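What you see is the complex with one protein chain gone and the rest in place.
Chain nomenclature is as follows: A and B, assigned in order of appearance, with residue numbering initiated at 1 for each chain independently.
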Amino acid sequence: MNASAALRAGVARGGRPPDTRASAAGIGLWVFMGVATALFSLFVMAYVMRMNGSDAVAIPLPWQLWLSSTLLAIGSVALQRSATAARGAEPARARRLLWAGGLCALAFLAVQLWAWQALTSTQVTPAGNPGAAFFYLLTAMHGLHVMGGLAAWAWTVHAAWPDPAAAAWRIALCARYWHFLLAVWGVLFALLGWVTPEVARAICGTP
Amino acid sequence: MKPATKKFLTHYVWSQDHKVIAIQYACTAIAVGLVGVVLSNLMRLQLGFPGQFEFINAERYYQFVTMHGMIMVIYLLTALFLGGFGNYLIPLMVGARDMVFPYLNMLSFWVYLLSVVVLMASFFVEGGPTGAGWTLYPPQSILPGTPGHAGGIVLMLVSLVIFIVATTMGGLNYVTTVLQARCEGMTLLRMPLTVWGIFVATILALLGFPALFVSGVMLLLDRTLGTSFFMPALVSMGQASGYKGGSPLLFQHLFWFFGHPEVYIVALPAFGIVSDLISVHARKSIFGYRMMVWAIVAIGGLSVVVWAHHMFVSGMNPYFGFFFATTTLIIAVPTAIKVYNWVLTLWHGDIHLSVPMLFALAFVCTFAIGGLTGLFLGNVSVDIPLSGTYFVVAHFHMVMGVAPLLVVFGGIYHWFPKITGRMLDDRIGKIHFWITFLGTYAIYFPMHYLGVLGMPRRYYSFEGYQFIPASAFSLNTFITVVALVVGAAQLLFVFNLAWSAWRGRPATANPWRAASLEWQTPTTPPGHGNWGPQLPVVYRWAYAYGVPGQGEDYIAQNAPPEAGGLEPEARGRSEGEARGAPA
Partner (left out) sequence: MSMAVVLLLIVVGSVLFHVFNPWWTTPLASNWQQMDDTLTITLVITGAFFVAINLFVVYALVRFRHREGRRATEQPESKRLERWLIGGTTVGIMALLAPGLVVYANYVRAPHDALVLEVVSQQWQWRFRFPGADGKLGASDARFVGAANPFGLDPADPAGQDDLLVAADEVHLPLGRPVLVLMRSHDVLHDFFVPSFRARMNTVPGQVSRFWFTPTVGGRYEALCAQLCGVGHPNMRGFVVVQDVAAFNAWQAALPTFASTQAKAAAPAGAAAGSAVEQGRALADAKGCTACHTIDGSPRVGPTWKGLYGKTETMADGGRALVDEAYLRAFIRDPQARQVKGFAPVMPKIDLSDEELAALVAYIQSLGSAPTQAATDKGVQR
């Protein structure tokens, strides 16, 4: 293409060739992960401080959470392998694994909702006790971040479908975000399951 | 759709050009700021002429107070400094064609606009907007007895959540652009202080707004689902509530963990901008540039460990007071360094008293007051009788309302010629300046003394309190009259903006003869893509003023290396090596 067309194209895409776009997007994702880390860290601190209170009761976690965690982990692995396949010039494999990664995240959300339904059927509601309130709140917050990831994944599927190799960086970013969501979920799951009021009191030094 | 209409929409409405987005942010922020000024004038009518205006009853008074505060801090100052100045200046000052994520940038403006619409909608729901004070403390913010506890508070919290999404989208852009898209030769330590101020402020925003999000969402759930994150067992208006076990202090810790960095999110861009204003209009490099950068970074870092100085009398663990008083007074040191460096820049300078310089000097004067009164409030035992009084109101208005706002005006007068290709009218500018500077000083300086007297803040009326002398009521009336005049004078500014954009005196490309990169664009106003076919290459810092042995008293950042004017740390090396590392 001629110089002015290149200029227009460059300007339209922020004026940089694709590999700088990849690194810019990479930095942008790290920054966003920093923001989300700040968010979830604050939620964790709020949880510990609130579960300190005398009215806090640990709630039994529904078994569905183990299923959803497994699904999220599988999704992470799938996307990681998809990124590798895309770079290794195996487009068909890359596409299949890309789909799998997204579907696993979707299934994760469905199973989380199932877990909610399981809890509400045992009369555990948000207003009941702080443990329950935090359960719904933390799973909802994490779920919203998964949904955001799915939006980015959908765009990646659209952009990477014709030529996964050229868009391998996009798939890699999805994988990175999926690993992040898995790590956050791990922390939240451990928090809800093992930081009981007794542990919270021990942390805060409450007698 | 007609092609002309489509073109208009793409260029000026759904634009992904950072300059258009910046103007969209600025216009929205200024419009909403004018609403904030009107609200403050309504409050002052009640304070200056108590009981004379029947429609300003106690409920409405508290609604005005709350909406005024939230609008000014969040929807005006934060949006204007980051979304307005940040969007316009960062790509131009670092030599980029645009922000790195232009589509996300466009979205951030529309999401911000949505948050403003939701906020304004709270005026129209039953019960009106929330009257809980901008700090929205539970339990009262969601209980009867506080105006807007039904719908108003919900819309406020939803609006804040939406705003936080917008700020995050914008913030990702500003940070990544500074890290990633600087042109060749533009090292971090060659960026103007305006960029440093906005850059560090953005990092604070990205890490601090999540705390507001957490507290806001949890308060929303307490209000809508009856959870008890912040609500202890309580009896409201004689009715036992269903809440129990929650902690109001937890809200305060979360809120101020955001709230204190927030004031630096407003102040740091102002610090950066005023450094550039003083430097350009005194024709002298900012004194101690690298120390200024470190001071900005240090202030940003320290700002996350001082929050509980807003909570000295909150009933929190009293031993926290020692820690937070100490950190708060430590943060005064880098802040003082900045003040010294601003005034030392004037020393042996060549000072032009243009309108931007007038605003910059007024900033130094008013920020000195605001910053120094902060030392009273940060010192825990001095704070105890002053907390919750007009001393606090005077302090935060001086340091956050007056001083940064003077920088906003100065910055707009300074960069207007670049943005529009025309100069703002100088005479109107000077009238606007004098009324604003002298007026705000006359409003807030005496107000400190009312606080020392013990006059409490957030009082609709002081009727019947014997310890308050009649002279204090007279002072309140005086302050109200001045406030009304200052409020009206802002219309001069708005008029100047509108009229000059259309009919102002045409400006040259670099009317202030500034060295930084944004003034070196091939066209004025800069075209789409900013730099024409070739990105600039930078050979020196942004402050090459008064370099001896040169014809002009400044050297542009992208002037050829032979022109000299290197930053101090590069001067030891030879010419050939001193070009600086590529971005």
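The rule we apply is simple: contacts are C-beta pairs under 8 Å (C-beta built on N, C-alpha and C of every residue); 3 or more make two chains touch, one makes a residue touch a chain.
Since the model is a prediction, treat every value here as computed from it, not as a measurement.
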item	value
Partner chains on view for the chain not depicted	B
Residue in contact with the excluded chain [from B:T5, B:Q52, B:S471 or B:Q534]	B:S471
Options B:I56, B:V178, B:L346 or B:L497, residue touching the unrepresented chain	B:L346
Option touching the unshown chain, where B:W14, B:F123, B:Y459 or B:W499 are the choices	B:Y459
Option from B:G421, B:G487, B:P511 or B:G546 whose C-beta touches the chain left out	B:G546
Touch residues of subunit B, complete complex, unshown partner	57-59, 62, 131-133, 137, 139-140, 143-147, 232-240, 245-249, 282-291, 313-315, 318-319, 321-322, 325-326, 329-330, 332-333, 336-337, 339-340, 343-344, 346-353, 358, 361, 364-365, 368-369, 372-373, 375-376, 379-382, 384-385, 387-389, 438, 441, 445-446, 449-450, 452-454, 456, 458-462, 464-467, 469, 471-472, 475, 543, 545-548, 553, 567-568
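Simple rule for what comes next: only the chains that are shown with their structure count from here on.
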item	value
Centroid distance [mean C-alpha coordinates] between subunit B and subunit A, Å	33
Subunit A partner contacts - residues on subunit B that touch it in the complex	96-102, 168, 171-173, 175-176, 179-181, 206-207, 210-211, 213-214, 217-218, 221, 225-229, 242, 244-247, 250, 253-254, 257, 528-529, 533, 535
Touching residues (chain side subunit A, partner subunit B) in the complex	3, 7, 10-11, 14-16, 20-21, 23-25, 27-28, 31-32, 34-35, 38-39, 42-43, 46, 49-50, 53-56, 126-127, 129-130, 133, 137, 141
